[in-house]
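Notes to accompany the following structure.
Every protein chain of the complex appears in place save one, which is left out.
The letters A, B and C name the chains in turn, as written, and every chain counts its residues from 1.
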Amino acid sequence: MIGTGAAMLSDSAPVLQPLAPASGVFAYLWVLLALPLFGAAVLLLGGRRTNRWGPYLGCLTVITAAAYAIALLVSMMALPADERAIGQSLYSWVAVGSFQAEFALQLDQLSMVFVLLITIVGSLIHVYSLGYMEHDVDRRKFFGYLNLFIAAMLLLVLADNYLLLYVGWEGVGLASYLLIGFWQFKPSAAAAAKKAFVMNRIGDVGLSLAIMLIFVTFGTVAFDSVFAQAGQASETTLTWIGLLLLLAACGKSAQFPLQAWLLDAMEGPTPVSALIHAATMVTAGVYLIVRSGAIFDGTAVALTVVAIVGVITMFLGAIIGSAKDDIKKALAGSTMSQIGYMIIAAGLGPIGYVFAIFHLLTHGVFKANLFLGAGSVIHGMDGQQDMRRYGALRTAMVVTWLTFMCGYLAIIGIPPFSGFFSKDDIIHAAFEKNWIIGVCGVLAAGITGFYMTRMIIMTFFGKARWEDDVHPHESKPVMTIPLIILGIGSLFTGAALVYWGDIVGWLEPVTGLQEEPLAIPTIALEGITLTVVLIGVAIAIAKYRSTVPVEPPPGNLLTVAARNSLYDDAINDALVVQPTYALSRGFVTVDDRVIDGTVEGSASLVGGVSRRLRLVQTGFARSYALLMVAGAILVAVVLVVVRLS
Amino acid sequence: MNIPWLTALMVLPLVGSIITLALPRSRPQVVKAWALIVALATLGLTIAMALEFQADATAPFQFTESYPWIPAFGISYSVGVDGIGLVLVALATVLVPVVILAGWNDVDDQATKGYFALLLVLEALMVGVFSATDVFLFYVFFEVMLVPVYFLIGRYGGAGRTRAAVKFLLYSLVGGLLMLAALIGLYVVSAQQLGQGTFDFLALVGLDIDPNMQKVLFLGFFIAFAIKAPLWPFHTWLPDAAKESTPATAILLIGVLDKVGTFGMIRYLLPIFPAASDFYAPLVIALAVIGILYGALVALGQTDMKRLFAYSSMSHFGFIALGIFVFTLQGGSGSTVYMLAHGLSTAAVFITAGYLMQRNGGSSLISDYGGVNKVAPVLAGFFLFAAMSSLALPGLASFVGEFLVLVGTFIRYWWVAAIATIGIVITAAYALRLYQKVATGPTAPSLEGLPDLTAREKLPLAVVVVLTLAIGFFPGPVLEVVNPAVERTLEVVGVPAPDIPQAAPSGGEAP
Amino acid sequence: MNEMMPTPEIDYLPLLPMIIVAAAAVIGVIVEAFAPRRARRPLQLVLAFGSLIGAFAALVWQSGVRSTEVEGAVVIDGPSVILQGIVLLLAIVAALLISERTLDPAGDAFAPRASALPGSEDERQFTSRGYLQTEVWPLFLFSVLGMMLFPAANNLLVMFVALEVMSLPLYLLAGMARRRRLLSQEAALKYFILGAFSSAFFLFGSALTYGYAGTIQFSGIAEALTAQPGRSALLVGGLALIGVGMLFKIGAVPFHQWVPDVYQGSPSPITAFMAAAVKVAAIGALLRVLYVAFGGIRWDWQFMLWVIAGLTMLVGSIVAISQSDIKRMLAYSSIAQAGFILVGVSAASQAGLDASLFYLIAYGFTTMGTFAVVSLVRDSTGEATKISQWAGLGRKSPVLATCFAIFMLALAGIPLTSGFVGKFLVFEAALAADAIVVVLIGVLASIIAAFFYVRVIVVMFFSDPPEDGPSVVIPSAATTLALAISVAVTVILGVLPQPVLDLIEQAGVFLG
Partner (left out) sequence: MNPESYVVLACVLFTLGAIGVLVRRNAIVVFMSIELMLNAANLAFVAFARMNGNLEGQVIAFFVMVVAAAEVVVGLAIIVTIYRSRRSASIDEPNLLKY
């Protein structure tokens, strides 16, 4: 597909829609940010006195935001398609010479869907957390952090320039850091939090360099004017920008090679994993790429790399997901894999952008569903996360089971569940662009079928392998109701977005879309994909129908590798961490011995000279006289020398 | 402007400290209260002055005063501030009350008087050094400041204080005397060119100095400044000084005094020695970048909090110097904002570290801490904020500075910016490593039942936090003040900035 | 060669200051001879202070005069007036220190009978009877006379005589310390032997110069330089040997070795007087010889002075670092300071002259102050001169310690002290004469010097006082006044040097 870039450029450059001034209901766009921010401020600064009602305030702010978001959606749909992009400039933020970054919000169709995802799923997870975190002493803080996250995430998707996006970008990073390490007294949690932040920082290097390059190239960092000029820039420049943005995306979205932090991030409370590490934050990378579509359109190379990264991660995640016994880690693996799909879609160019977002939305729903289900299970199993200790839970927790099944069917893509529509579109688009990617997509779908089925069987079917004093029970309504809603969501989102919401048409003004005659009939492709998935399911059933050993069996080389997350930690350690610390130790020594040593050394040298020199002062008057004579001669000699020269 | 603002800003704390000495030694609380009042009064005066400042004025300096001092050598007592000076004066006058409040119990009652008196003297001198417009006067403040700091470290510091104090003083004197030589050289040159020699800043800027002479004199000044704002490899005094001095001293030393170095670079080196600045820029940039990475890496390997902060400061000073010597508006303004931000973040880290140490037998060894978050969440929270502000989290003051510096650098040497940007990863690594070891995990036995912050302790931190956030989200006022000054400086240097395409009229303007 | 020598015309008024001092000295001798013991001290005090103050008054009164007197043997010009003024002021301060008698329980700083055997029975006798050695005063006054004449001499003979009149009394005074007699006598012996040795050099140098120029008048020598370039062997030899004689008195390396021993051994008031006043007189004389007599060949001696100055600054500073005795450390410090002054002299320009004069004022008073403080820190055996004994002085008597700290900072050349302005001036003069290397050496030396100046502050302020540490004696009004004057001058010259600079500028040039 390399080389087709130029061609794509011609017919697929997204129609740039002018930003309409924020009026009417949009005039209060900033409130969307202010609400959760206010919640966070009150909860975090308020201290203990807010302990009692704090959590409810936390939910309230987000729910209100969600309501407002829906209001926005409604009034946006009322507008004609090319006037749906709203801009609201609050004030000039960083202005130095030609570098001008406004604190300005932009709400267009793309941001809109994200706002909805964030606020609605966010609300559900907040409510769910009321139950899940009921007995935690620091409940208030938890909701404070969640609100902080929502605010930052909204800023990320509402920013109208890259610098402001960067603020949201690191803001969600901070929130994620705080929430992964929420149980800080657990060293593993603290370590995981740090790991997540630092690895994200590597991505941030990409983002900040990208911003600088964008500024130097276009003289601005505001989306609209950057995209307006994207055409003028040379392909090399655009490629560089694209690759830097991809680096950023890899960090945030746990894509290869920066994927290692996501599995550790499961140290955080399950609602966090659901909201941040499944539904919203980790998909920010996809948002970044799609948002910068205008830039990627100009660089086939970058797009190819994006697609390749997606493919690699898709398989990595799937393989890891297939071997993990910890239910959350298995789900995390699947998240990586699913985001891999989205990145692939984004890597396909305009044809894929829409499907990337589409899959992002459905995935946001059903993965949240799955995680909350897992959370409900863990809750019922007194914190046990090892699936080998589960089994036969379908009787014990019916609601959880049923909703979980919705999520399951959605993710493996059984029609009419939502995953079917979105994933299928991606695979389809892939075949349009490059059949290899398409095949990969199909295979990964098969693996998805495998590991999800494995999870279902190990958790809900077969014999009970519970530890003795565990008495699984269904969770409270406060937790199950969100589950039910999300379950229904998993069922309908896809269909709704396609048939009723016309997601494609909705996003087209932002992403642009290139209609091409389909080479292969859709129905055939869907058939193939389904069969592959079912094969995966079958294998899983075959493998796990019989009893599941409580102790993991030795397993083959691949399994062992997968259990160790394909040794990503070991590799990072060997390639980056250890060398860095070695360098650090080396420099510390250099600093003490060489640099400071030189300083101290010169001082002691003078001291030594001094101690020698004072011995000349023998105390004998005659030696003094001798020196005087010598001095006299010296003086005379110097005088003569000067006189002769 | 007939009100002698700046002189007042110097006289007030000076008189205050003299009165402090007159107060009874037996009543330390009175002494502290008095010192705080003086500092607050000074701060109020500064605010009043700042409000009078016209950002768009055409005159290079405002609030100027000038009286002949040693006419025989064209030396005069001339003060005045431009945007850069104003920002730094403000920083100084803000931090002094903060550290007085934070260092309320730093020293035992016997020493209280001398300690706070010295702090006030230092404040006066800091105002002076940033507002002098006569180079000789600047030098005088530059050197005299050493004395109170020397006593603050050597008398009130930790176990190795004497050694650290002497090291600090000698290091600084090395720079100071080289600078003196260069200063005199400059005077001789001015005498040759103008007939009557002068030390007046603007007159010296007007000189047309032979490039080779510039290169020589430049070094004299530069080494002095490079030692003050420790650039690699002139930095080894800083870790010792930081480790041994009390938090208040450390904050004023690293947060404000060391800024004299970078301030001197942008105020004196660039305009007076444009050719030499251009000539040495690659060298300085190299040192700066080395400093950024080296400092961060060494910080990563530290076992002592305060030493860690010292090295991280060194890394940040690298950024500041970098921004100054790329000769771009973004770089210069960024550096100035960064000076301000770094002052605040230094205050945050050292205040929190000081509180921790007070609660743990004065140990600054990282290994003596752990799980603070569980016993003192508020303290830990501030500590985390300090870490975030030193790793330049977007939305905080340091981010504005750091990013502008990087942009300014990228405009001229994209690859230098690329290398420097690696620093932000290492910074995150050491900052969070520190927080992880100190605040998280199981609580260290010695810290069980550790009391959390009192209101008196929270207040100064709150001030710092608010300012950090305010500048992070609303840097506008600061930038408006700073930009013209930087522009003026760059005009003198005359190195054309690489041209950036003008932003296309963004499609979003409302019809 | 005619049989009738014309009687010289002498205008005595401009010489009045010297005449007053000389008369007072002579009367002092008579007083020693005839006045009853009880009456001697008061009389001597009256004589000394009266004459010194009177001389200073006369000097101010006559300060306008610019002339050469006594057939051109003595010259009264701006620099000489300034120098005489400095000498007189320093002498007054020194006299205050000498007159101090409350510090030592046994009496003043001088041995009751210098001739008595140390530790012998009769010494104890004299001590117990509370004898005081009032011969000190006339000797002191004679020395002052010499110092006034030294920089005013206008030919080599008068200069030689002045040199001796200045030195001989000091040889004796050096040996009169009440405590540590043996050290004191040793100091006297070394000072005398080496001093005489050096003046022999000076004299022979004068002879050679006379041989070269055919005259000993400085003006004549200057003319000879322009008139007849040849016979340079005599000239070089003469200049070199005269230089040796001068540099010895200044204490420049390598003619410095007497300084530490003598300063340490002598009674502190005398040390203060020597360290401050002798340097003023000697530098003054050196300036006159070089600028007036040998100004024609400044390119020859300038380089020589650069070498000497560099050596002096470095050796003085370096060796001082490893000293453990405060007086000895101050001695080395004074050597280093002499080096800095020589940097000014070597500029061979008006700026150099002015700088040297200012530096002399600054240095002189600061040095006085330091030794005044030294004389106050005592234990049972007399002055406690081990630096280690000074630990924690800042806690025990903050005022005194602060004074000393100020002196140290001044000597280290920290701004707002006289020392800084002095350094600034000499460096400025040197750089104007393109002596960059020397200035850099000076910078290096200052850094090294800073180390030991600062170390004293460390000991005084940053370390805790030992149990059996020395006590600070509460001084009488005399020493207090001396100390106050020194501090005042040190600070004022640092903060507001302009008036003094004006004074020096008005003084203007040497009268050829």
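As a convention for this text, contacts are C-beta pairs under 8 Å (C-beta built on N, C-alpha and C of every residue); 3 or more make two chains touch, one makes a residue touch a chain.
As the structure is a computational prediction, the values presented were derived from the model and not from experiment.
Q: What are the shown chains in contact with the chain that isn't displayed?
A: When the full complex is considered, the omitted chain touches A, C.
Q: Among C:G28, C:P260 or C:G369, exactly one should touch the missing chain; which is it?
A: The single option touching the absent chain is C:P260.
Q: Of the residues C:I27, C:V70, C:V161 or C:L481, I need the one that contacts the missing chain.
A: Hidden-chain contact among the options goes to C:V161.
Q: Of the residues listed, C:V29, C:A106, C:L183 or C:V307, which one is in contact with the missing chain?
A: Checking each option in C:V29, C:A106, C:L183 or C:V307, the one touching the absent chain turns out to be C:L183.
Q: So one chain is hidden, and I want to know which residue out of C:F197, C:F255 or C:F407 touches that hidden chain in the complete assembly.
A: C:F197
Q: Extract the touching residues of chain C with respect to the undisplayed chain.
A: 1, 114-115, 117-118, 157, 160-161, 164, 168, 171-172, 175, 181-183, 185-190, 192-193, 196-197, 200-201, 203-204, 206-208, 210-211, 214-216, 260-261, 264-265
Q: For chain A, which residues lie in contact with the unshown chain of the complex?
A: Residues 614-615, 617-622, 625-626, 629 of chain A touch the chain absent from view.
Rule of thumb we're sticking to: only the chains that are shown with their structure count from here on.
Q: How many angstrom between the C-alpha centroids of chain C and chain B?
A: Those two chain centres are 45 Å apart.
Q: Can you give the whole-Å distance between the Cα centres of chain A and chain B?
A: That gives a centre separation of 36 Å.
Q: Taking each chain's centre as the mean of its CA atoms, how far is chain A from chain C in angstrom?
A: About 79 Å, centre to centre.
Q: Give me the residue numbers in chain B that touch at least two other chains, ranges are fine.
A: Residues 170 of chain B each touch two or more of the other chains.
Q: On chain C, where are the residues touching two or more other chains?
A: 451
Q: Would you tell me which residues of chain A are touching chain B in their complex?
A: 16-21, 47, 85, 87, 91-100, 103, 106, 160, 163, 166-167, 169-171, 174, 177, 181, 184-187, 189-191, 193-194, 197-198, 201-202, 204-205, 208-209, 211-213, 215-220, 222, 224-225, 228-229, 580-581, 583-585, 587-588, 591, 595-596, 599, 603
Q: Taking the touch rule as given, give the residues of chain C at its contact with chain B in the complex, in rising order.
A: 409, 412-416, 420, 423-424, 427-428, 431-432, 439-440, 443, 446-447, 450-451, 454-455, 458, 461-463, 497-498, 501-502, 505
Q: What does chain A use to touch chain C in their complex?
A: 603, 606-607, 609-611, 613-614, 616-617, 619, 621, 623-625, 627-628, 630-632, 634-636, 638-640, 642-643
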